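This report concerns only the one structure given below.
The complex is shown incomplete by one protein chain, all other protein chains being positioned as in the whole.
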Amino acid sequence: MMAEGIFIYLAAAIVILSVLVITRSNPVHSMITMLVLFFHIAALYVTLNAEFLAAIQVIVYAGAILVLFLFVVLLLNLKEEMVARRYIGPWPLGVLAALGLLVVIVLSLKSFIPGPSGVFTTEVVRAETNTKVLGQILFTEYLYPFEVVSMILLVAIIGAIVLAKKRLRN
Amino acid sequence: MDNYLLIPFLPLAAFFVNILFGKTLIRDKSHWVSLFAVVCSWVIAVMTLFEVIGGRTVNRDLYTWIVSGDFRVSVGFLIDQLTAVMLIVVTTVSSLVHIYSIGYMHGDKGYYRFFAYLSLFTFSMLMLVMANNFLQLYFGWEAVGLCSYFLIGFWYEKKSASDAGKKAFIVNRFGDFGFGLGVIMIFLTFGTLHYAPVFGSVNGIVGKTVDFLGLQVDLPTLIALLLFCGAVGKSAQLPLHVWLPDAMEGPTPVSALIHAATMVTAGVFLVARCNPIFVLSPPAMNVVALVGAVTALFAGTIALVQNDIKRIVAYSTVSQLGYMFLACGVGAFSAGIFHLYTHAFFKALLFLGAGSVMHAMAGELDIQKMGGLKKHMPLTYWTFLLASLSISGVPGFAGFFSKDEILWRAYASGPLGHLLYAIGALTALLTAFYSFRIIFVAFHGKFRGTHEQEHHLHESPKIMTVPLLILAAGALAAGWVGIPPLLGGGEHFAEFLAPVVGHAKGEGTHAEEWATMITAVILGLGGIAAAAFVYLRKSTLADTVAGRFSFIYRLLWNKYYVDELYDTIIVRPTFWVAKNVIVGVTDGKIIEGIVNGVPRFIGTLSSWLRNIQTGMVHQYAAVMALGAFVVIAIVLFW
Partner (left out) sequence: MKILTEMPDVTALMPEIVMTCLALVLLMLDLFIRRKEITALLAIVIAAVVGFFLTGSSGTAFSGMFISDGYSSFFKLIFLVSLVLSVLISIRYIKIESVNFGEYYSLMLFSTLGMMLMASAGDIIVLYLGLELMALSLYVLAGFLRHDTKSNEASLKYFLLGAFASAFLLYGTSMIYGLTGTTNLKAIAHYLAANGVAHNPAVMLSVILFVVAFGFKIAAAPFHMWAPDVYEGAPTSVTAFMSVGPKAAGFAVFGRVFLTAFGGLQVDWAGILIPLAILTMAVGNILAISQTNIKRMLAYSSIAHAGYALIGLIAGGGNGVASMMNYLFIYAFMNIGAFGVVIMLRTEGFKGEEITDYEGLAKSHPLAAALMLVFMFSLTGIPPTAGFVGKFYLFMAAVAEGYTWLALVAVIFSAISAYFYLRIVMYMYMKEPKAEVALSTSAPHGIALAVATCAVLLIGVLPSGIIELARAAVAGF
């Protein structure tokens, strides 16, 4: 009961905060809201016995990425952005689609039957700690995807450099 | 040895070379490319003939394009006795026409284009005769038609030329529609389109009937008649003969190659090739024979009174093609092919001779404006005379043997055969008459053209006369391979073809055979004598007769008003319906609505839908989400 209450609070807060992030006209306000959002997500991970993910969430997203965002926002002169209307065009269409999607998904999930859980039950994870279990599985069973992820990161770096830094020859 | 593959593909290569580089690089040297290709084809064709004589036939798929279940589209070659004969005919005439055209088309601005088309035509014709399946036959069939269309309308600036091209195309549509249906019927019946399995299992369809337009029709008869539809169109038989005389608008070498020696004989080839199907259906055979006989007589009578030298020869072609069908219809397929083979020589010669005359007369076609050409162009005269003797069936010449064979087989085929023989013999008389009418009117007597024309008269250059001489040799000697036993010959031609088309032995005594032969010869010589009498001795007699029988004369002069008839019952009603029913009654709304409305509707829809593409990302995302929503809602909650 207690756990459910916490989940409901966190889930609701995450949705509301997400909406707030994209509706603030002041980018700095958006950023701050996003920070709060990230903390809520981290809290959600904690309730799922995923303390490693929670820590990563706080350190990487809240600590690094958001700070970078803030730098960018503060470096750029975004005065115009603050007065511009955020919603242009047919936003009711989007709301309609989203709500419709929500309804049908919720309805179809009524019959959801959870499948069998694997070897990493909550007890195992608690006993071994999340960090250790994650490390084990990542470097054994999921070695291959892990390597692929490294390629993705590499491409992201190359992309960032190409798009941002490379001088155009003319 | 697979070099027979080169026979069609050399001309194809020549076509590509000429069409790609002819305009810019080769220009007035285009003939070398095409000529080289076709002469090589001829050499290989001769080699192939000897191999076939040696007993080696080929039937194989070169490659299969598409296979889907039972449906196989493949390019394959069947080289048997029939094909070998056709190969010789096509490549020989084509080579000679190529040489002749160097002189005839000299200086034409479409020179390279002309040779490119000639090569393409040669390729298509060779693919047609070498096919081992109906689909390829059909492909070749349409391709030769297309080439013929290009070449008839070669001088497309001339309205009559492009009209004639269109007419040929449209008239052939009627026949080809039937032919196409026939091919489909064959596929539906046999599940394959290859000759060998179709002809191999053809006996299985005897007595079967099929529901066609609500009638129970005998299956072999239906297939045979549908195929014959195509033959009627392509070989200009009644009632689809109207395009061939008009096709004379094309350059004369084209008339010689396509509209005399090769393409128009494709119908005869088709019937001979499909003889296993035709022989299953006596009614279809009778139709073939009767159509052939009636066409022979009908076209022969028209030719009597025409003045346009090429049209006379064209009607003569229609008439001779009728003979060939007559032969096929009485089951003497080898006789039909024999006549096809000899006819190729003398008829090509007649056309090329006519071309030579036109060349000298600066394009004049009316024989009444000629006369006395003999002394100006002796080579043309003598070769033309030889061809005329041959077509008239004068003993010893090529035409005599083939025509005699046909007439005797017709006579020997039974009661209907006697009638067919009578028609054929009468046609022989007419043939001799109109052929020598040209000789006597155009080459003898006094020149009746303008002074300018007379001054211009000259023998054609060697490049044109040499092919005439070679063809003349053929017109004289080509028939010697098929001398009947009655005259001490061995019937080599018929025996050669026997494995493909069978060798029907007629019923009849030697006496009857002598009688039919002598009658036909007498009628032929009588025709020549009559022509000589009318046009050399009493030159006023022709006009007198024409005046006395003016009704018949006008009927013939106007070609039995067939064109007018078609104009009245088909063309005009079509236009009338088009104008009054479609435009008038519906006020153009329905048809125009469909023809223009559908594209316009799609266009409007397109422009309207285009507005959805606003360029705004969140809207795109919304559409995606909406799409997902709709799909989920329908699939899970409908």
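We just call them A and B in the order they show up, numbering each chain from 1.
Here, contacts are C-beta pairs under 8 Å (C-beta built on N, C-alpha and C of every residue); 3 or more make two chains touch, one makes a residue touch a chain.
Here the structure is a predicted model, which means the values were calculated and not measured.
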Displayed chains that the missing one touches are A, B
Interface residues of chain A toward the undisplayed chain are 105, 108-118, 136, 139-145, 148-149, 151-152, 154-156, 158-159, 161-163, 166, 168-170
Hidden partner sits against chain B at residues 63-69, 599, 602-603, 605-607, 609-610, 612-613, 615, 617, 619-621, 623-624, 626-628, 631-632, 635-636
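Going forward, only the chains that are shown with their structure count from here on.
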Between the Cα centroids of chain A and chain B the separation in whole angstrom comes to 79
Residue positions on chain B within touch of chain A in the complex are 614, 616, 618-619, 621-623, 625-626, 628-629, 632-633, 636-637
Note: in the complex, chain A contacts chain B through residues 88-91, 93-94, 96-98, 100-101, 104-105, 107-108
